[in-house]
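All protein chains of the complex are present and in place, except for one that has been dropped.
Labels run A, B and C following the written order; every chain starts at residue 1.
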Amino acid sequence: MTASIETVRELSARHSNWGRWGPEDEKGTLNLVTPEMVVAAAGLVKQGKVISMALPYDDAGPQNGGLGRFNPIHLMIRDGADVVAGTSIRDFYGGVDKHFRGTDDIIIMPLQSGTQWDAFGHVVFEGKIYNGYGAEWVSSKGALKGDVANAADGMVGRGVLLDVARALGVDWLEPGHAVGRDDLERAEAHAGITVGSGDFVFVRTGAMAAARAAGAWGDYAGGEAPGLGLDSVDWVGERDVAAIAADTWGLEVRPNETPDVAQPLHIVFIVHMGLWLGEIFDLDPLAEDCAADGAYEFLFCGPPLPFTRAVGSPLNPMAIK
Amino acid sequence: MTASIETVRELSARHSNWGRWGPEDEKGTLNLVTPEMVVAAAGLVKQGKVISMALPYDDAGPQNGGLGRFNPIHLMIRDGADVVAGTSIRDFYGGVDKHFRGTDDIIIMPLQSGTQWDAFGHVVFEGKIYNGYGAEWVSSKGALKGDVANAADGMVGRGVLLDVARALGVDWLEPGHAVGRDDLERAEAHAGITVGSGDFVFVRTGAMAAARAAGAWGDYAGGEAPGLGLDSVDWVGERDVAAIAADTWGLEVRPNETPDVAQPLHIVFIVHMGLWLGEIFDLDPLAEDCAADGAYEFLFCGPPLPFTRAVGSPLNPMAIK
Amino acid sequence: MTASIETVRELSARHSNWGRWGPEDEKGTLNLVTPEMVVAAAGLVKQGKVISMALPYDDAGPQNGGLGRFNPIHLMIRDGADVVAGTSIRDFYGGVDKHFRGTDDIIIMPLQSGTQWDAFGHVVFEGKIYNGYGAEWVSSKGALKGDVANAADGMVGRGVLLDVARALGVDWLEPGHAVGRDDLERAEAHAGITVGSGDFVFVRTGAMAAARAAGAWGDYAGGEAPGLGLDSVDWVGERDVAAIAADTWGLEVRPNETPDVAQPLHIVFIVHMGLWLGEIFDLDPLAEDCAADGAYEFLFCGPPLPFTRAVGSPLNPMAIK
Partner (left out) sequence: MTASIETVRELSARHSNWGRWGPEDEKGTLNLVTPEMVVAAAGLVKQGKVISMALPYDDAGPQNGGLGRFNPIHLMIRDGADVVAGTSIRDFYGGVDKHFRGTDDIIIMPLQSGTQWDAFGHVVFEGKIYNGYGAEWVSSKGALKGDVANAADGMVGRGVLLDVARALGVDWLEPGHAVGRDDLERAEAHAGITVGSGDFVFVRTGAMAAARAAGAWGDYAGGEAPGLGLDSVDWVGERDVAAIAADTWGLEVRPNETPDVAQPLHIVFIVHMGLWLGEIFDLDPLAEDCAADGAYEFLFCGPPLPFTRAVGSPLNPMAIK
């Protein structure tokens, strides 16, 4: 039977966390992370390795204009060429030379153009965002409810890499591959770890490796992709994880399994489960390292930047082993 | 005797790290952080507390237009009001309703407008940036040498809060107060910690608390301020720290102690020492917590975002205790 | 009797042009300008003088952050300092020197931050914009109805300067001065001109001259100001003008005469009359010239830029005499 909006509604109802942490909660699954978990996660740091999962933010990024998203535009306000040309003092320091010459720069970027967290205000379903707040809380002013700053001091805990591609013995999953419970459990077995409550889970499909192998992003952003499928939802719900991130632009499999519903897992996970989703995480260096040392769990530290009223945020997520 | 450019040159020569980590080094004092230090720092996590040192990024920030810096401009590409108005599907999904309604946003911001790391490309002295690279490496294209992305996987280690204001028994240091060796050592004694090689040091002057008490930023950004003075340089150099950040806009005391040199410590620290400087860190919540539990050391995780060729970066620095 | 929303509703009803030019009209009062009027206006060009009414667009502009409006941010993408520093070819032309070195720049600006036309989509009253289109036509996507591009080929005709300040014998009208029928007719008499159908009328209050005399914009943008008052509405409606612009930030008198209604004339003029309003026009050079030669009428050419779906546009309005 083809999945449909009814499937989405059913999964949403089954895994809804609305009210679970109070009627005014805006932290969602981050509530699952206890101080004890943070202490335990710190205990995973045994080698002193620090590995970033961020893709560089620059004009070589994956965006191609879809959804109004473009790669970051970086411009200098003043620079070293001004120093060489002698224009730095003349134009920026009022003609008074006090030996110091600074440079400054500016960024213009969609907050979801690269490695990113989705905030709860990012998705509206049937007029509501997570925990039942009405869509009107996310106006042109931004997300007065469900903004990304709610996670500003909470994205620390045990990280687990589920290298699904490696676990299945391939370089990358093909577009359209729906990662389900079996795939996830094979990746757990491969990692020798059981995912549990409050974990930060990183699902590697190999999609970024595929783009690297191709030497071009192609339609990485917005196109067909491997990713979590409907069959993953119960597993995710049962495990009660704090967050899930992947190396694809949108976390879930594309084309969507529900012909009548776009991004069904965003609806279940973000709107109903209050689950933090991460996208465009570069998991390749971490995967190489985990394959080498066999340690698939680590201390994760990856808070968003506290952009007030924002519905997403770039970040530099760190795996510390 | 009044300090001058000669003082700056002398301190720069005394503490220069040019060549210390090779002729092509762009990581500077981050080289001091060893894997052992990271493991040891993780051992400081005993309570599971996670405290952010980031000021929110929004239009209520401290910038007032000086140096071309302004507070972040946040705009919605599409939002929940569009959902309510029924324009979301019409205008952003081609008129095809597949139940999903997303929102997206954009940020326009100087990379040094809020809580930030300065990259080495941020300061040029006598035509050079850190490690002797010429100013021409920081062109309108950005910092081809000395960009902030060099620190993308390195800002993890032992953090130490030096609450100078509290150590001196005041709510905040007055503008013009030059924090020197004595103040720093009093703060160390107050914290019960000796700062050492590879540490991440956070110097609290109380300047942000003062702005909060006043209910307005006033000339916090660019104005007179307490901060590190020339007398702190030898201490910083001897301790061989990985990075220093403060709760002021520019880390160092203002007015500068050198009438003929602007921001002399930027010249010594960034250009010659290759030291990472952090500014506009909100140290007040951390200071409250440290005063309460007496633990002034913690695991620090605060990488910049990997903005390619950028001379600064916003971040969300975390103290994990 | 104090004016109120009832006054606004009455004036709106009396002067409504909804339907006057068809149910789908988006040009409003520009429909009044006939080809004959354009030819006649060209006949006013007798001296070959060309006078701009635009304020420079730069960081010295009048905006102070209110309403999310800021002065234009201008940044270079690459510049002449790069040429001097030798970085132009290296960083922007792939290292291949073909003698040419270009520079480029970028602007970030609210479309209503300087000299500007208001589009009909700029004001909503009781859920409607001009000609009865619902507010939902102006979504996050922009103004699908009532955008400024509707005037892209229509802002040419007879211009008339009504120098109210000079006509009243003052350097500038005081904030709170409501320009009414009497003032306008005195200015007509002073100009020796009778305003008629299809004219482009420029009302000089002297507010910009006052800011110049003060040497600072102060609260020019968003503050109290002289400007058109409720008593001007019948005159404007009777004369059936094509557009009205003034040298203030908002055209109408501030504080508003209606305690319960903000910007009542915007509601009457833009929403109901379909009248094009111009703001922050620099009328001082033109006024000097008119005072000198006594010619207060001229060929006006001042189209907006055709920003698709925009609710306002900067422009360089020209008086040609």
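For this structure, a couple of remarks:
Following the convention adopted for this analysis, a contact is a pair of C-beta atoms (placed from the backbone, for glycine too) under 8 Å apart; a residue touches a chain by one contact, two chains touch by 3 or more.
These numbers were taken from a predicted model, which means no experiment stands behind them.
In the full complex, the chain left out of view touches A, B, C.
For the chain left out of this panel, the touching residue among A:S52, A:Q112 or A:S139 is A:S139. Among the residues C:L11, C:I129 or C:A287, only C:I129 touches the chain that is left out of the figure. Taking the complete complex into account, C:P56 is the one of C:P56, C:G132 or C:G218 that touches the chain left out. The residue touching the chain not shown here, chosen from B:L55, B:I77, B:A187 or B:L305, is B:I77. Hidden from this view is one chain, which touches chain C at 5, 8, 34-39, 42-43, 45-52, 54-58, 60, 67-69, 72, 74-81, 83-84, 88, 92-93, 98-112, 121-127, 129, 134-143, 149, 152-154, 156, 260-264, 266-267, 299, 301, 303-312, 314-316, 318, 320. Panel shows chain B; residues 73, 75-77, 79-82, 84-87, 106, 108, 140 of it touch the chain omitted from the view.
Interface with the hidden chain, as seen from chain A, comprises residues 59, 65, 70, 73, 76-79, 81-82, 85-88, 90-92, 108, 135-136, 139-141, 144.
As a convention for this text, only the chains that are shown with their structure count from here on.
Contacts between chains leave no pair untouched here, as each chain touches all the others. The two sequence copies chain A and chain C touch through a face in which the numbers common to both exceed half of the numbers used overall. Between chain A and chain B, the centres computed from C-alpha atoms are 25 Å apart.
Centroids built from CA atoms put chain C at 45 Å from chain A. Along chain A, residues 75-77, 79-81, 84, 106, 108, 140 each make contact with two or more other chains.
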